[in-house]
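Just one protein chain is left out here, and the rest sit where they should.
On to chain A.
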Amino acid sequence: MTDPRLLLLSPQDNILVAREPIPAGEAVVVGDHPVTLAARLDRGHKIARQAIRTGEKILKYGAPIGSATQAIAIGDSVHIHNIKSDYTATHVIAKPTTEAKP
C-alpha cells in the first residue's frame, strides 16, 4: 500500500507526486516496496513508482511529460537531473546557496 502522502494521478503513471513535503531519510512505501528518501521531497515534486530505463517516457496524468536521461530506481526523485523534455529544453538558473527557500 503506497504511502498516502504520495499521489498516483493515473493508473498508467510511472511516477508519484508528493501531496506534502516529506523529509530526507524518511521511509516510505511505494507500491509494496519500502524505500528511504535520499533527499527531501517537496510538495508537488515526483518520485519513481517503478524502475525506469534510460530513454523511457515519464508518464504523469497518463500522458508523457518527457524521457529519462538515465536509469531511475524505484523511489528515486524524478526531476530535471534525470528527465528531459521531448520538445524544448528546460531552462533553470544557478542559485547562490545562501538564498532563502520560500
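Going forward, contacts are C-beta pairs under 8 Å (C-beta built on N, C-alpha and C of every residue); 3 or more make two chains touch, one makes a residue touch a chain; residues count from 1.
Note that contacts and distances are computed from a predicted model.
Q: Can you tell which of "ABC transporter substrate-binding protein", "Hydrolase", "Branched-chain amino acid transport system permease protein" or "Rieske (2Fe-2S) domain-containing protein" UniProt lists for the chain that's not drawn?
A: Matching the unshown chain against "ABC transporter substrate-binding protein", "Hydrolase", "Branched-chain amino acid transport system permease protein" or "Rieske (2Fe-2S) domain-containing protein" yields "Hydrolase".
Q: Which parts of chain A face the unshown chain closely enough to count as touching?
A: Those residues of chain A that touch the unshown chain are 7, 9, 17-20, 42-46, 58, 60-61, 63-66, 78-80, 83-93, 102.
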